[in-house]
Every structure is written in C-alpha cells, then in structure tokens.
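Just passing along the structure, written as structure tokens.
A single protein chain has been omitted; all remaining protein chains appear in their positions.
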Amino acid sequence: MALPAYASYQYFTTTQPRPLIAHVEINRASKLNAFHEAMWLELRSVFTQLSTDPDVRAIVLSGAGDRAFTAGLDVQAASEGGVLSSDGEAANLDPARKAAALRRYVAEFQGCISAVERCEKPVICVMHGIALGLAIDIACCADIRLCARDTRFAVKEVDIGLAADIGTLARLPKAVGSQSWVKDVCLTARDFSAAEALAVGFVSQVLDSKAAALGVGLKTAAFIAEKSPVAVQGTKELLNHARDHTVEDNLRYTGVWNAAALQTNDVPAALMSVLQKRKPTFEKL
Amino acid sequence: MALPAYASYQYFTTTQPRPLIAHVEINRASKLNAFHEAMWLELRSVFTQLSTDPDVRAIVLSGAGDRAFTAGLDVQAASEGGVLSSDGEAANLDPARKAAALRRYVAEFQGCISAVERCEKPVICVMHGIALGLAIDIACCADIRLCARDTRFAVKEVDIGLAADIGTLARLPKAVGSQSWVKDVCLTARDFSAAEALAVGFVSQVLDSKAAALGVGLKTAAFIAEKSPVAVQGTKELLNHARDHTVEDNLRYTGVWNAAALQTNDVPAALMSVLQKRKPTFEKL
Amino acid sequence: MALPAYASYQYFTTTQPRPLIAHVEINRASKLNAFHEAMWLELRSVFTQLSTDPDVRAIVLSGAGDRAFTAGLDVQAASEGGVLSSDGEAANLDPARKAAALRRYVAEFQGCISAVERCEKPVICVMHGIALGLAIDIACCADIRLCARDTRFAVKEVDIGLAADIGTLARLPKAVGSQSWVKDVCLTARDFSAAEALAVGFVSQVLDSKAAALGVGLKTAAFIAEKSPVAVQGTKELLNHARDHTVEDNLRYTGVWNAAALQTNDVPAALMSVLQKRKPTFEKL
Amino acid sequence: MALPAYASYQYFTTTQPRPLIAHVEINRASKLNAFHEAMWLELRSVFTQLSTDPDVRAIVLSGAGDRAFTAGLDVQAASEGGVLSSDGEAANLDPARKAAALRRYVAEFQGCISAVERCEKPVICVMHGIALGLAIDIACCADIRLCARDTRFAVKEVDIGLAADIGTLARLPKAVGSQSWVKDVCLTARDFSAAEALAVGFVSQVLDSKAAALGVGLKTAAFIAEKSPVAVQGTKELLNHARDHTVEDNLRYTGVWNAAALQTNDVPAALMSVLQKRKPTFEKL
Amino acid sequence: MALPAYASYQYFTTTQPRPLIAHVEINRASKLNAFHEAMWLELRSVFTQLSTDPDVRAIVLSGAGDRAFTAGLDVQAASEGGVLSSDGEAANLDPARKAAALRRYVAEFQGCISAVERCEKPVICVMHGIALGLAIDIACCADIRLCARDTRFAVKEVDIGLAADIGTLARLPKAVGSQSWVKDVCLTARDFSAAEALAVGFVSQVLDSKAAALGVGLKTAAFIAEKSPVAVQGTKELLNHARDHTVEDNLRYTGVWNAAALQTNDVPAALMSVLQKRKPTFEKL
Partner (left out) sequence: MALPAYASYQYFTTTQPRPLIAHVEINRASKLNAFHEAMWLELRSVFTQLSTDPDVRAIVLSGAGDRAFTAGLDVQAASEGGVLSSDGEAANLDPARKAAALRRYVAEFQGCISAVERCEKPVICVMHGIALGLAIDIACCADIRLCARDTRFAVKEVDIGLAADIGTLARLPKAVGSQSWVKDVCLTARDFSAAEALAVGFVSQVLDSKAAALGVGLKTAAFIAEKSPVAVQGTKELLNHARDHTVEDNLRYTGVWNAAALQTNDVPAALMSVLQKRKPTFEKL
C-alpha cells in the first residue's frame, strides 16, 4: 500500500515494505515505464520529499512490471510536442533563441533527474529487463546499483541523433573505471548485459531475477536503515563531495562536517550497542 | 591505398578501408615503429587534419608490421641529438636555462601526442606485439582501446631514468579504476599482458590476433560512422570534458553544447529511420 | 633488527631487510594493532623521516602479529579520554566551541595519516587478517596495496555512528573504479574479502598467506629500489598530482617537474646499463 | 502600477517604468525593508519569473521608502520562531540533528538570494539609506551596483554572533579588489560610506539622492534593454561563468555558447542599424 | 628599422629600439588598425616567434598612426566573407553543423590572441586613441597596460549583437577589481576614458600623449630587460599560473619551478652586482 504522504503521485508508487524504508516504483508498465515530461517533474517531487522525510532512511528505486526498468525517454511523446517538436511557437525562432529555450529545457530536465542524487538518503537502484537511455541517467544518480540477470542496458542516445545530456556522460565515466568501455558503449549505443555491467563495476551485484534483485535491494536498504542516520547520510554526502573535489578539499570539508556530526547521540548509542551486542535505535533525522 | 589527402606523410599511412573511416598506421616497422621527433610532429599533423576532415567519421590507429604497435621512443635517435643529448649547444647552459629548453621541448612533444585526444572524431587504438612507453601515452589519448592477445605492454620510462612525461601519468590513472595497479606498473616498469590490460579495463576487448583485433576495430569504426556525426562527436567532446570537470560543470556545459546540437536535422532523420527500420544517412560534419 | 635511526619509536618497528628498503611494522599486536593517538602521531614522524632519508628508496608497511593488519581505532582508548569523551573540559562547551575542538582534532589526525601519502618514497601496504576502519584510511594513502587471502576488510565507521573522516571517503572512490561498490561497503560497513578487494582493484595482488604477501611486497620494493630514485620519486609525485588535477594541469606540472629531473645523471646511467645489460647504480636522493 | 503578472506578490512591487524594463521594489518600508522568511521565498519567485519573462530585458532592484534599501534580516522575526529559535521542536535535537536542520535552512535561504544572480537578465541594484547585512548579500548577486550618497553600508553579521552565510563572504571578495578592505569590513562589522564603496569598487557610481540613483539605474536599464537580448544575456552568463572558472575553461565555454548565439538574427540587425545609424529592434528572448 | 627576423610580416612591424627589446606595431593605420583574419593569424606568428627569441627580453605592443590602437574587428571584412557571412557554403548547413564551424572558428581566433599571453616574455601594451572591442581582448593578454590620455575604450561587442568571445569576458573580470564596473562596461558597451581605466586599475599609468606613453613603455621594457631573464620570465609564468589556480596549487607549482630556476648563474651574478653596485649581465634565455 502506498505511503499516504506519497499517495497523490501518479507515475511513482511509493510504499514502505519495512519500517524506515521507502520503495519507489516507476509506474507506467504499459509503456515500458518510458518517461514523458510530467514524469520527470514528478520524480523530482518524490525524491525531494523523501530527502527530508524523517521516517525514511533508505530508498529502493525500481520499475513496475516484468519487462522494463525503463525504456527511457518516451520518444513519441517527445516528438509530438514541447521544445523538440518542429512545429508550434519554437518553429519561428532564430537558432540563438531556440538554443535559449533548449538550454532552459535541458537544465530543468537535468535538475529533475539529479534530485535522486541530491536526496540525502541512500538510494538503491534495482534494474531489470529493458534499461535504456534515461535509465542510465537515473541509475547513475543512485548510490548502489543492482540488477537482474535479464537486464539489457544501452546508452541509446546517439541512435536518435543526440549526445546524452541528462547526466550519463557526466556521471558514467566517474561511476566505473574503464574509460575505454565507457567510450565504447556511449559511442556505439550498443546493448550491454548484466554480466558486462558487473564486470566493469556499473552494478555491484547481479541477481537471478527481478524478484531476487528487489529482495536484495530491500534487504540492503533495511540493513542500512538500522544504522545511525547521522553516519549514513554523512557518508553519502561526503562520498558525493569526494567525486567532484580534490582529496585535500574533501578532507577539509569532512572535518567541518564531522565537527557537528560527531556531537550526535548516535556515537555513544552505537558504541554501547556494539559492546552490548544489541541493536541500537537512533532518533529521527 | 593511401587516402590522397594524406599521401604526403612519411611515417603514417592513412587509408580508407570503408567509407567515412580512416585507418592510420604507424609506419616504421623496421624499427618496431619507434618514434623520433619528426614522427610525433607528423602524428600531430595527421590527426589535426583528420579532426576536421568531413569525409572521416571514425579512425582506427594501429602499428605496421607483425612485431609492434610501437616500441616507444627511439632511444638511440633521442640520445644522438636534440635536447637530451649531452653535447651541442645545450651543454654550456646553466641548469635553469637547460630547464627552459627542456620545458619547451616536453610541452611541444605532449602537444603532438595530445592531438589524438583533441581530434574531434572517435579514435580506436588497436594494439599488438610490443607496446612500450610512448605506446601507452598514445593509447591513453585514444577513445577505445583494443588489443591482440600477444600484446606486451609496459610503462617503461623509469627504466631509462625518467618519469613518463608525455601523458601516461596524467591519463592512465583516469583511464582505469585500480590505482594500486597503476602505481604498480608505473613504478616497476614491469610488463603486463593483454589479459591484465583487459582485467583492469585499460583495453575493452582482447582478440586472438592482430588481424582479428584490427577487424573488430574497423567494424566498430564502421558501426560508429553510420551514426549521426553530430551525436557521435558531441558524445566524444562531452565525455572528454567530463573527465576534467565536476558533474555540475559538465551538466552546464552539456546544456550549452546541446542547445545548438539538438537543432540538427540528424535528430528527425534518426528518429524516422528508427521508426522505418532503415539506415539513416547524415550530412557531412 | 631495527634501523638505528628509527629505534626510538615505540609503536612502529622499522627494519632494513634489504639495502635501500625500509620495512615498517605496526607494532601493537596484543591489541590487534589498534590505534590510539600517540600511535598516529608517531606514524607521522616515522613517514616524515623516511620521506627524506637518502638510504631508503621503497617502503613496506605491514602489521605485526598473525591476526591483524590493524583493527582500526582503539575505540576503548578513544572513549576514555580526549576530544570524543563526554566528560572533561569539553563537556561544558557550547556546540560551536566543541565543533572547533573536533575540527582541529580531526584535521590533525588526518594530517598524521596523510604522511604516508606525502612520503616521497613509494609505500607498499601489505595487509592480512583484520583490516578495519583506520586500516582502510591508511591503505588508501599507500601506493601499492597487496594482501593475504585471509584478510577481512571493512569500512567500519558507520557502525560506530560516524562517517569515516580520516581519508577513506576522500580516497577510496579514487582508488577503485566501481562507485556502486564504494557506496555499498561504506554505507553498509559490511565485511569484504581479499577476493572482492582484488576484483574491484582495491588491492592489486592477493597472496596465500601473510608471509607470502610480505615476500612479494619486499620483492617489489627491492625491484623498485634498484631503479633511478629520480625517476621513481618523480613518478609517485606526478601520479599523486594527477589524481587531483585535470590532464591539462598535470601535463604542465609534469613539464616543469621534468625540466629539472631530466638533467639527472640517472638518465645516461640507466641508458648505459640497458645497452650493457648490467645493473645500474644511482646516487642517493 | 504593478505589472499584472507580478501583482500577487506581497513584499515586492514590480512595475514597468519603460518598455522591457522591470523595477522591483522591496516593499516593507515600515520595517526598513527588513527580511523575514516569507520575503526571501518571494524574492526567489519574483526573480525566477523575471528570468524567463520575454517582456523584460533589464531589471532595477531598490528599496521602498526614504530610509533604507534594507536593514537586513528582521532579527526579531528570526528570534521568534524558526530554526534559530531556542524553543520549539529543535530544542530537543542533539547538535548533529540540529546541524542538519540548520544546513537545510541555510541552503534554502542561500538559494533564494542567489535567484538574483541566476536571473538571466541584468539586475541593477540601486541602494540608499540603510544597507546592512542581507543588503550586501543581495547586492553582491546583482550585476551593477549604484547608490545614493546617504547610503550607510555594513556587513553586520559578526555583531550578532555569526559569520555571514547567505553569500557575502562568498561573493564580496570577488566583487572588489582589495582583500584587506574586505577583511576589515567583514571582521569589524563597521559602517562604510558610499564614498568608500565607490573607492573600492563595490558600487560603480554614487549619486546625490535616492531619486537620482534610481534615475541613473532606470536609464542604464533602458540603455541595456535597447540592445540585442542575445548579446546582453550571453554577456551576463559568460561573465558569471568567468568568475568561477579558469580563463581556459571560460574560453572553451564561450566558444560553445556563441556557436549557437552567433546564429541569431540580432547580429545582422545590429550591424545594419550601426551602418544606417538607426535604432534596431530585436525579437523577444 | 624592422628586425630582420620579423621583416616578412605584413601587418605587424617589429623593431628593436634598444637592445633586448622588441617593439611590435599593429600596422594598418589607414583602417584604424582594424583586424581581419590574416592579421590575427599573423599576430599569433609574431608572438610565438618572440616567445623563444633569445635576443628579446621585453616587448612593447602599440598601434601605428595617431588615431587608434585598434578599432577592433574589421566588421566590413568580417561580414563580407568567412564563417559569419550569410551566403556561401555555410548557408546550407543545419544549425548544429553551423555551430561546429563557428566553434572551430572562435577557438582558433581565441588561440591567436592568447599568443600574446602565452609569450614567455613580458608584454607592455601601450594604447592610444580608439581602443575598441578586440583592443580590449588583446590588451587583457598583455602583462602591463599603459595608455595615452586621449584613449577611448569600449567593450563594443554587444552593440553588434554578440557577447565578446575572444577573451575580454574571460580576462577583464580578473584584470581589475570592481565587478560592478566590469558588468557596466560589458553590458552597456559604453565608452570609458583613460582616467576611468586608471581608476579601476585596467591600466596602471596614463600619459599625456601617445609619444609619452610609448616612451614610458619602452623605458619600462628596457628596465625589465636589464634584469635576469630567468627571474623575469619565471615571474610572468608564476603570476599567470596564479590567476587560474588556488594559492596552494600555485605554491606547489612555484616550488617545482624554482627548483630548476634557482640553479641559474643569474642569482650569484645578480647578488654580486648588488654588492658591487654595477649592472649585471645575464646569458641569453
């Protein structure tokens, strides 16, 4: 059953399978969970709300239905209207003015997807079936990536005539080690399998089925949710900061961050529970 | 047969095995394709020309002959003259003036090799046999790296008393994930095999022979050359930008880049060809 | 036998198993080599001294005893006194003043561990048994990481209520490729094995036992110590610089670095020894 | 009369004194235009709307009434509620949890004020009378700063026990040249006059009265509004980018930006009008 | 009389008014020294050659004739051909392909002007009369800026419908302190006088006439040329590096730079001449 606070969303179903965990499902299975504009706007709302929801400490993101995590951009919807369509108001603009409209459009689209990364709670992305284009953009914003063995991935954008601009080219090279592989899949738009995704480190686990992958995702989320939220959310923040800063800069930022965080009651509570070998409980955050 | 526009080059043979593809061969097999100064100057010319050649959409770079991609710097030639030799004009300079000469020399050498990276078209580097020293510098500038099973790699520079300064130390750590491995091969100058190169992600594919590797390289190049050049060249540019910028910065740059690129005719052409399941053709770029 | 110049240290035993090599052992086996404040202050002293010791060209760092490289922070010692304890002077400070004290404390602690990275000579970290928390912080500062098959690793900090702040979150994401894996082990604090550490590239070799790992570590150190120290130390410096700078910046820095370094006698000595197939000797550095 | 599209705002009056120009007034003169939370949220809305309003090409921002541009934060309102107050829910949080609440609060507050900088249209800030604390944060986000001779400025925050955190410390050092002066006014919280503000370059013009300053502000806005909006808005964007990037980076970004912008009809229109010595008109942007 | 090595240039006259000094004049007085493409290509050649000319230690750059340093881009020439013209081959390209052509064009143009900054010798820019558009781009690349009292400056680009893209927006904000002033002159394209240029620090001296300004420029150049070229050229390099790097980074780079530079004979020679109160002479660089 959907969490009441998230019941009004149309394209994302948010449930609470266990205490302190939210499970967000992309909910447009009939169209392979393909995205149109209202959906990415809603994605931003959902994750912005989760980010400061004190009853949520870890999040699992997956796609509804058997066939797809998401097939990516709903190309038909995109071509029928909006900024990319060839008719309508934009048709009469000069290329510079059209560029301004496109820039604003792309920036807002990027910002919606980035909400998954900005979310203060860890996000575990569980993929299965078709995972194309926008699927990679979204997955790159998550913290931990898992998938079912049947997942078929592709950075599909060059096949529709464009360089991926919603985050894949920015984040994928920093999510895995092999740049030869990144260039290969981004320049060729070829499919890659779960096994290949595991080998290069894009996902950190492959499970036999969607159900199994979801099971591991929820279990991992539950495991994380039992820990100090001060420690967990600090760890996410500091790792995200590390990606885009020098070691020196990150050490300085970390010192300032922990100057407040170490004053939490969670440290003595955690230490005590270690010594007493019992599960600690932590206040909301 | 060499492409006419590239026929005057002495050390690099450029052919067009298929439409829109250039195959550049390092052509000094008698010396294991070892480099002297005239060669790296020529390398820069070749790739600068290819960069804006509208008839080329993807490039394969390999070494002539059976034995080597390249054995690296022609040490004998280097020791016989030029800035590193102990006699001649430089011998009388004080260490600061000698340093100025060396700095200019290294900067120009770096700039020549970097031409492979600056080239706007994707470069697939196909290695075999001996691939030492400068081989790694050059390969790191390519986009996709493949090799034959017999390839023997080494970051050889410490064995001749110097820290590699033509790009390996700058790019290799960002081309693969394991920094322990990078430090290992750079500090020990030990050989590493094709299998090891694949395991760490330095190459993304190992083939049974030079011929097989070249075959895959050319096929991949052909596959890429069929796609929208606006999309492909944008993807290369944005991935190169990503390596050296934060995610935030890259997203902003991407938005500005695509503000013009999305206005291409290639997007509707590509969409149409997807729907009609036929091969699209794209205008020159 | 301890090297005389390092004989006064209490928690670190430094020996010279072969010429030009130092072997540093964390020497508190009775407590699983767990660290208290005096130890990390001493660690800084040892590595600062080694950094400019002309008789040392490569360093192996390991933990004494059979059971642990190090179990990390000595939590009991930490909770009994110092900045983290709830009684004493700090108890009466307001949170801002407590934060100032914590910030200074963390900064100094970070600086002590970073001494391993700042050390101008290559450091090979050989791990075995228990390697928790601070073990990862320290290992990340080393250049090459090896381990015994029995090593049990964990980024343990979240389990005691805090985000790791001594360097793991800054350096681990840049030491390996898979960010999904990094987030996984840092957010869950779960154990990971030697095999997993090898698969993701955290270590570059796994050996059957501590003794075997130490053997390889020492052999690698000896191998490196035979090479030009100008070349080796330059390589370490330039690779460390590369991690935190753009390729462009690193190339420029490299050119300036080598403008002096290429004037070494080691280049002709190394070239000569290659031609004459004999071992070169190099002056102290 | 207020512009209809902005008529619903409570604390900011937006009028259109001349075509293509918006004049935004902080409208709480009875309280010296001091800010409480609803006001900075509204400020964000106003400037976000102006940013893409095609009928606005330049903006003047000033404070209503004779006495103050703004006296800054409404300290009384701040102390009576919200995150800084000592009672309410926050009182029971441990310092780490309180820190999380404060961090979110400050980040949102910063984001509201930054909307002035993010606004794509040039903003001319016209100050008079009292201009304390938040006044400086806001003025630093504007593009051009003018003031009346009677303006009394101060970076007031240290006097209420805190380091300015809404942007002054980030932007003021980059808005003027003398860092000794910046440190002086920020560390002492002393007043500084219009003359001093002009001498250090914080404002670029001082006028005799509020009316005169507003006159010049509106005239300058009108002058800018007559020019190509493609050129003007590009100039603002590229200068803002320059502040936070290297010259190299900015040149690259500029090339990509202008690759689209130079395709505007405004270039031939502007050239023609120069040759024909008549005023050009430009399409909306 | 022109220096023989520079006699073949058509648009730039290079003389040697005193030993070790080069005086470069923009030599198209009949057209107010306005630039067309052949001129900026030549500018790059001249300054690239000067950069490593051992007989030149300081350079003065000025404009021929009484009326102008330079009126900037020769708009007529620009509109009659090349990438910006509306007819010719480019007319049929889609906006993305046109953007690619423009990007390459702007990048090369930027690179030509940047040659003044890249030149290893100090460049003193002496301005007079009209100094518009490109004049500011060029002046920003020089090290020291002087002008005659009659100089009339403007960042003119918005008046022809474009954001300045050859360097002014990248460098001007870092050449002076007042960002309000920078935004003012860049957004309004208004003229500013020598006095204003001095007040904001764009020029560091204003002289009564072109002749007087040139006199001071040459005297300053001569004064610099008498000093150690190792010291002078190092100072230019380190200051240019400082602009685009953190203090920390610049200190590290400086240490590496001076590690070679301090080994010059110029240090003892300079010290000796100080003690003996006589003019030192220094070897070529």
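To keep things simple, chains are lettered A, B, C, D and E as they appear, and every chain counts its residues starting from 1.
The rule we apply is simple: a contact is a pair of C-beta atoms (placed from the backbone, for glycine too) under 8 Å apart; a residue touches a chain by one contact, two chains touch by 3 or more.
This one's a predicted model, so the numbers in the text were calculated from it and none came from an experiment.
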{"item": "Chains on display which the left-out chain touches in the complete complex", "value": "A, B, C, D, E"}
{"item": "Residue among D:171, D:210, D:227 or D:252 touching the omitted chain", "value": "D:171"}
{"item": "Contact partner of the left-out chain, one of C:20, C:46, C:68 or C:99", "value": "C:99"}
{"item": "Selected residue (touches chain absent from view) among D:57, D:98 or D:210", "value": "D:98"}
{"item": "In subunit E, positions touching the absent partner", "value": "122, 143-145, 174-178, 200-204, 220, 223-224, 227-228, 230-232, 234-239, 242-243, 246-248, 250-252, 254-264, 266-271, 274"}
{"item": "Contact set of subunit A toward the excluded chain (per top definition)", "value": "245, 249, 253, 256-257, 259-260, 263"}
{"item": "Residues from subunit C at the interface with the omitted partner, ascending", "value": "52, 93-97, 99-100, 104, 230, 233, 260-266, 283-285"}
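As a working rule, only the chains that are shown with their structure count from here on.
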{"item": "Listed pair (C-D, B-D or A-D) duplicating the B-E contact set, over half by residue number", "value": "A-D"}
{"item": "Classification of the subunit D:subunit E interface as same or different, half of numbers criterion", "value": "different"}
{"item": "Higher-contact pair (C-beta pairs counted), A-E versus B-C", "value": "B-C"}
{"item": "For subunit C paired with subunit E, centre-to-centre distance based on mean C-alpha positions, whole Å", "value": "47"}
{"item": "Subunit E residues counted as touching two or more neighbouring chains", "value": "95, 98-100, 245, 260, 263"}
